[in-house]
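Only a single protein chain was left out; the remaining protein chains are all shown in position.
Entry: chain A
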Amino acid sequence: MQPSTPKRDFWRGMRDGAPFILVIIPFGGLFGVVATEAGLNVFEALTFSIVVIAGAAQFTALQLMVEDVPLLIVLISALAVNLRMAMYSAALTPHLGAAPVWQRALCAYFTIDQSFATSQLTFEREPDLPVANKVAYFLGTALAVSPLWWVATVVGALLGKSVPEWMALDFAIPITFLALLTPMLRTLPHVIAALVSIVVALVFAFLPYNLGLLVAGVAAMMAGAEAERRLTRRAAA
């Protein structure tokens, strides 16, 4: 097979990230609506989406500010919700770490659930892809959705009224992530990690600030790594 160019991988990233457009538009629109209801003007809502570029953290911050929670708690909570981004950064390091610092910074800015999930799936399938191609692919997955996140925020803020409830748009998010997740279950350790993640996340769901997810993430990573270690040792014996 002919080696791919970064340009071609950028477009491939955009194509692979495209299914998330179905999610990003209603989600961004909803943020615009909620922001307007909380008293933000269109410019403030858009700046929020451009500077923070993380739906869950943005919703958390707005929700708590509306409830008149002290600002310091608002900031800590929103950042706690985004702690998983540090884990994403760690997982991306073997793939993007060798890139020039400005490219790494650009990828860091565009690290969202969707770009991470799409890229990680491809990088695992094609570990030998050159780093320039991986950067291009990653930015493609991000640019398939991020600009629409900003546009949808503005549209939502301008319309300021909710989408009809029967559409159950809240559920577009779980469905797209589940669809992306199933191809990742390639080996027994991956399946074990996923099951541990579900169980621990549900058991620790009572923890505030989304911390249950972080507990689940750490436990599931350890379970996956340990399962892999035992299976390799058994195969070697």
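Throughout what follows, a residue touches a chain if its C-beta (ideal position, glycine included) is under 8 Å from a C-beta of that chain, and two chains touch if they have at least 3 such contacts; residues count from 1.
Methods note: contacts and distances are computed from a predicted model.
Peer 1: Between "Multisubunit sodium/proton antiporter MrpB subunit", "ABC transporter substrate-binding protein", "Sarcosine oxidase subunit delta" or "Branched-chain amino acid transport protein", choose the name on the UniProt record of the chain that's been left out.
Peer 2: "Branched-chain amino acid transport protein"
Peer 1: Footprint of the hidden chain on chain A, which residues?
Peer 2: Residue positions of chain A that touch the missing chain: 19, 22, 38-40, 44, 47-48, 51-54, 57-58, 61, 65-66, 71, 74-75, 78-79, 82-94, 96-98, 101, 104-105, 107-109, 111, 113, 116-117, 120-121, 124, 165, 168, 170-171, 173-185, 189-190, 193-198, 200-202, 205, 212-213, 216-225, 228-229.
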